[in-house]
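Of the protein chains in this complex, one is absent; all others appear in place.
Chain naming follows the written order as A, B and C, and within any one chain the residues start at number 1.
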Amino acid sequence: MEEKKLAFASDYMKGAHPKVLERLVETNAEETPGYGSDRYTEAAKEKIRRAVGAKDAAVYFLVGGTQTNAAVIDAFLLSYQGVVAADTGHISVHEAGAIEANGHKVLTVPHKNGKLTAETLRAALAAYFDDENRDHMVMPGLVYISQPTELGTLYSKEELTGIRGVCGRYGIPLFLDGARLAYALACPENDLTLPDLSRLCDAFYIGGTKCGALFGEAVVVPDPGRLPHFFTLIKQHGALLAKGRLLGVQFDTLFTDGLYETIGVPAIRAAEAVRNTLRLLGYPLYIDSPTNQIFPVIADDKLVRLRDKAEVSFWEKYDEDSTVIRIATDWGTTKEETEALLAILKEL
Amino acid sequence: MEEKKLAFASDYMKGAHPKVLERLVETNAEETPGYGSDRYTEAAKEKIRRAVGAKDAAVYFLVGGTQTNAAVIDAFLLSYQGVVAADTGHISVHEAGAIEANGHKVLTVPHKNGKLTAETLRAALAAYFDDENRDHMVMPGLVYISQPTELGTLYSKEELTGIRGVCGRYGIPLFLDGARLAYALACPENDLTLPDLSRLCDAFYIGGTKCGALFGEAVVVPDPGRLPHFFTLIKQHGALLAKGRLLGVQFDTLFTDGLYETIGVPAIRAAEAVRNTLRLLGYPLYIDSPTNQIFPVIADDKLVRLRDKAEVSFWEKYDEDSTVIRIATDWGTTKEETEALLAILKEL
Amino acid sequence: MEEKKLAFASDYMKGAHPKVLERLVETNAEETPGYGSDRYTEAAKEKIRRAVGAKDAAVYFLVGGTQTNAAVIDAFLLSYQGVVAADTGHISVHEAGAIEANGHKVLTVPHKNGKLTAETLRAALAAYFDDENRDHMVMPGLVYISQPTELGTLYSKEELTGIRGVCGRYGIPLFLDGARLAYALACPENDLTLPDLSRLCDAFYIGGTKCGALFGEAVVVPDPGRLPHFFTLIKQHGALLAKGRLLGVQFDTLFTDGLYETIGVPAIRAAEAVRNTLRLLGYPLYIDSPTNQIFPVIADDKLVRLRDKAEVSFWEKYDEDSTVIRIATDWGTTKEETEALLAILKEL
Partner (left out) sequence: MEEKKLAFASDYMKGAHPKVLERLVETNAEETPGYGSDRYTEAAKEKIRRAVGAKDAAVYFLVGGTQTNAAVIDAFLLSYQGVVAADTGHISVHEAGAIEANGHKVLTVPHKNGKLTAETLRAALAAYFDDENRDHMVMPGLVYISQPTELGTLYSKEELTGIRGVCGRYGIPLFLDGARLAYALACPENDLTLPDLSRLCDAFYIGGTKCGALFGEAVVVPDPGRLPHFFTLIKQHGALLAKGRLLGVQFDTLFTDGLYETIGVPAIRAAEAVRNTLRLLGYPLYIDSPTNQIFPVIADDKLVRLRDKAEVSFWEKYDEDSTVIRIATDWGTTKEETEALLAILKEL
């Protein structure tokens, strides 16, 4: 059976963290009003407001990342505006054109280690505003970044502050996709806290799907009036969960006793071990990422043998004979699984 | 606490049927590939194919009804086409413009007891095709109906066959929204089986959210080549669940041992009791519906007292002093709850 | 040849008014910058500002009516909003879904003589704002009306003031489609001047295509900051004419020496004669319209004979044996043409 292999293909292969599941079971028989107007959702919002240090923030719960990105970006942009993103951004590549399906162009700029830099952003915005023909072009109306990035790298507080500064100078809001935010928070290299994000971003989302929930993403809008009627827009996007309390219960649990801030620790430890072993074995790393995703380059014949024993992800062809793969650890990765993977890698 | 009141506002106030929940718990720690490429999803598809009597059918799982309607309708329609629906259709009124957000007009025709009739459909299509200026108008490209309807009524086999005939004559496909399909299947008045739907519809969906699942809808396309690349379209709509196996596990359970076909029985029995009591008490029924939704007209002062003790839904204002409300039962409605509601009604 | 028949099918069958054509010829060899940044366009804007009594108004020129409606409505609406219109509105029926193609629902209300009334508008808006489930519905974000209407009728100053009042009460802007505005201005029954429109509407357009220009519509936005970056939106809609001065030259001519205000007089006189004859001959009029469109009901066999000699438009089937047709006069309709038509009608 395919499911018996070691599972390092992604960070959404398991169900929910035991505490999250337990609370879903406990509350299953309760009857609550729909669409997030229940007490669990309210409690989860309140706990998130405290955790992010923004007591008035509007908090919304959606089911998955692509729909969250699409809804938030659609809410920020006017018809004639597009969203600036690194060319490696998830919205640029792997969301099947969801942003364009809502009528908006993704204005890509070249990434640096999977990141947008203040400098390339400034250059891109200047190029637009200095262009005498800009009225014939898509106006940048939002900046999108991910933390960690799609390549597992992290923005430092200095870098994010720099980007914020450029956004501020041009009057363009900043949106941060935190699909894997727990793995940033658990990473020793990280110096950006949840309150930092509240302070530096116009909106960001706290990922649940890849970070211990069955599913779910929590959008935080520090200025609560910033996205009027966003509830209706969520509904229009087909992103409003009927039994909204399922999201409330899960995030309430994730934000009880600081669970979310530490849930990524096992993933970070496992990734560190895998990275060290890959380096020792001489595998080039496509990118140097400190979080739960590792991108080794591997010869195609070895990849076939590896995939016999472990699920890993195709990332892109590196050259004729080798491939960049992604190995992902998660909140539930055990020491045993990690060691089994290391053993396989050593014997390839 | 609001949650302590009797809960008859909707059929999505509880969690999942115990068997569904149990299976989610059992499988929680397993690791499976994402996006529905797991064995539970495959098993669920196979069981559904058998239940609907269409062994080659394509089956897709999505999270909620609005997103399912939007994705399926978008998949069927070309840019210049719209979807014909009763003016009471869910897509016409209560989906926040999701169909239009994808660029398609909802071509409404007057309902009859919440239903489209073959005759009004034929008239609407003839009006379009007979119009010398039709090239300046939106071409009907799909017909949308719900079973049960938004008003709780049912299409008979004869009625659906009639609609199918009109569709066939004009070469327009037929899509059936089965958000509450279990309540049709459990209803003594119903004579339309799942295999009938496979035979008469180009696509239909089997509702999970309101029928025993935590969430989830299963789209059945009897001719598997009818919607090419629908997977990508689901992704583009933000409707692809990362942990797709959650849908697989739930529908696998619902389609084991005929659970889905009988899960609605308690709802139907409870609704019958409520309906009878309302009639005895002299409440006019806005519509005569045989399934799990009941629409009494109630004086506004009585409604205030009723809402003190039971959650019911606002439907629409009837006149200055009275309101149409919706009372909904579900798969988990107990005899005790029903009797408590009857007692309240009698004392209003 | 079909073109030899009397031409009463529409008011866009001829080229331009001689004065307009003459100016196009005179200026043909000149070289001007593109996209409306030329002196003719600037002069036309200034003359229109004076004519409408709004010295700061923003004025934009587009090519045709459907694109003008689509661009203006898209500019006013946010993603979750729709536009309220009479069910006979041009945008509701005869623009091939252009509004929906931009993602917005047309929220139709029943017309009265082709018009929206303050009362039906108030009822529609109240129904939305009183609905407890309105967050699941499309929010009304703009009101659209036509002057004259698609059925040739006219809003009086009192009626428009009433609609304005309802709009103001709900904070919803008002947009008036003046595709045939010259025929309102030339009509004795009309009491709404261009300055009235500036005062009562948030935007309106002055039709050129049907009123003496080769093509072209002038959008007036009395508050110039109301539609920011509308130029870019026009470009995005494919509605920006490269040789923008063609629009400037035409509207400059139409707004020189009050030409536009009187250009419709021949049409109104001809229509009056046709209407009187139809009444004398006993043809029922589908609607009583005082402007340049007349809608008699005619037996199908007579229609065949009529169409042998004159081009008229199909409007809709009236019953099995008869049809509503449209007879349209225009700025260039001559006394001879009118008398020829009257003679034909008398001999049918």
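The definition used in the following text is that a contact is a pair of C-beta atoms (placed from the backbone, for glycine too) under 8 Å apart; a residue touches a chain by one contact, two chains touch by 3 or more.
Owing to the predicted nature of the structure, the values given are computational and were not obtained by experimental measurement.
In terms of the touch definition stated at the top, the absent chain reaches A, B, C within the entire complex.
From the set B:50, B:157, B:229 or B:335, the residue in touch with the chain omitted from the display is B:229, counting the whole complex.
Touch with the chain that is not drawn comes from one residue among C:44, C:71, C:160 or C:306, which is C:71. Check C:38, C:202, C:252 or C:272 against the missing chain and you find that the one touching it is C:38. Contact with the undisplayed chain is limited, among C:185, C:241 or C:270, to C:241. The missing chain lies against chain A, touching residues 79-80, 82, 93-97, 100-106, 127, 130-133, 135-138, 314, 316-317. Counting over the whole complex, chain C has residues 1-3, 7, 9-10, 12-16, 18, 21, 24-25, 27-34, 38-39, 63-71, 95-98, 101-102, 209-210, 214-215, 232-233, 235-243, 246, 311, 332 touching the chain that is not drawn. Within the entire complex, the positions of chain B that touch the omitted partner chain are 74-75, 78-80, 102-103, 135-137, 139, 229, 231-233, 235-236.
Methods note: only the chains that are shown with their structure count from here on.
Distances from each chain's CA mean to the overall CA mean are smallest for chain B. Averaging C-alpha coordinates per chain and comparing to chain A, the farthest chain turns out to be C. Computed from the mean C-alpha positions, the centre of chain A lies at a distance of 33 Å from the centre of chain B. Averaging C-alpha coordinates per chain places the centre of chain A 49 Å away from that of chain C. For chain A, the set of residues that touch two or more other chains comprises 102, 232-233, 235-236.
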